[in-house]
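Note that one protein chain of the assembly has been removed; the remaining protein chains are unaltered in position.
Right, chain A next:
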Amino acid sequence: MRPDPVVRRGRTRRRATGVGLVVAAATALGACTSGPDDAPSGSRDDAPRAVTQDEADRLAVARFNVYDQHYVDLVATVPVEGQTLRLDGTADTQAHAASARVESSDGQHALLQWTLAAKALYPVGAADDPGLDPADLPDPTALPADGWTVAGLGPDDPLDAALVVILNLASDRPENAQLLRQNGAQRVGTQEIDGTAVDVFTAPAATGGSDDRVRWFVDDQGVLHRVEADVGRDVPLVVDLTPSQATEVPVIDALVEP
């Protein structure tokens, strides 16, 4: 049941998407407290300032470009209780499904698949375990049919929150660049990621001003290379994105069936 029958306006949505860059991340991270008090990423020479029109245009299209890529390879650093997880996998940014190899800081390996609603975990064991080679992912033939533990995503679980953030990085249309400018988007630095120069941006906060907790690393073509979010732990959540050669991201039936 939709609350309003028709086309309740772009303005409504754009009002939201004007701050959508932060909403996408912050809603899922809503439980977190203030982040570490370190300086924003980027060159120290680049003092934070309001974005130019060109910068607003590029920031406005960054999330859409992730959607437009459809499949992205991702490497994510996810701080959770007591340790850090490293996810290395592929996401279908349009169907909202992802698959990754997970390595914990204490050397445990697992396969992970997830949607916006649930995750499935398949323990592989320690790095020297002779079990299924997680490097085979995302080849669907490598996926074991059984042995998965399926669970719904919970709002208070730091891993689950990060999984939702990752799947919500894409947006099916550009944001309103005018609103980004007038509502407080900032360029807070510059950096290089794998040889590509990127600007580091913060987006408007839902409550006004700029939200320093989430930083968007966008190149001169408006391509999003990295998202970094303070989640109230020692290290930030970091998601690196690159276009993928994948043409599907297979997930087990239990994740797609209601």
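In the analysis below, a residue touches a chain if its C-beta (ideal position, glycine included) is under 8 Å from a C-beta of that chain, and two chains touch if they have at least 3 such contacts; residues count from 1.
To be clear about the criterion, contacts and distances are computed from a predicted model.
Trainee: Tell me the UniProt protein name of the chain this structure doesn't show, selecting from "Right-handed parallel beta-helix repeat-containing protein", "RNA polymerase sigma factor", "cytochrome-c oxidase" or "ATP-dependent helicase".
Mentor: Answer from the record: the omitted chain is "Right-handed parallel beta-helix repeat-containing protein".
Trainee: For the chain left out of this view, which of A:174, A:236 or A:250 touches it?
Mentor: Answering carefully, the residue with contact to the hidden chain is A:174.
Trainee: Which listed residue, A:83, A:105, A:182 or A:196, touches the chain dropped from view?
Mentor: Among A:83, A:105, A:182 or A:196, only A:182 touches the chain that is not shown.
Trainee: Please identify, in ascending order, the residues of chain A that touch the omitted chain?
Mentor: Output for chain A: 2, 4-15, 53, 56-58, 60-61, 64, 67-68, 70, 94-95, 172-174, 176-179, 181-182, 221-222.
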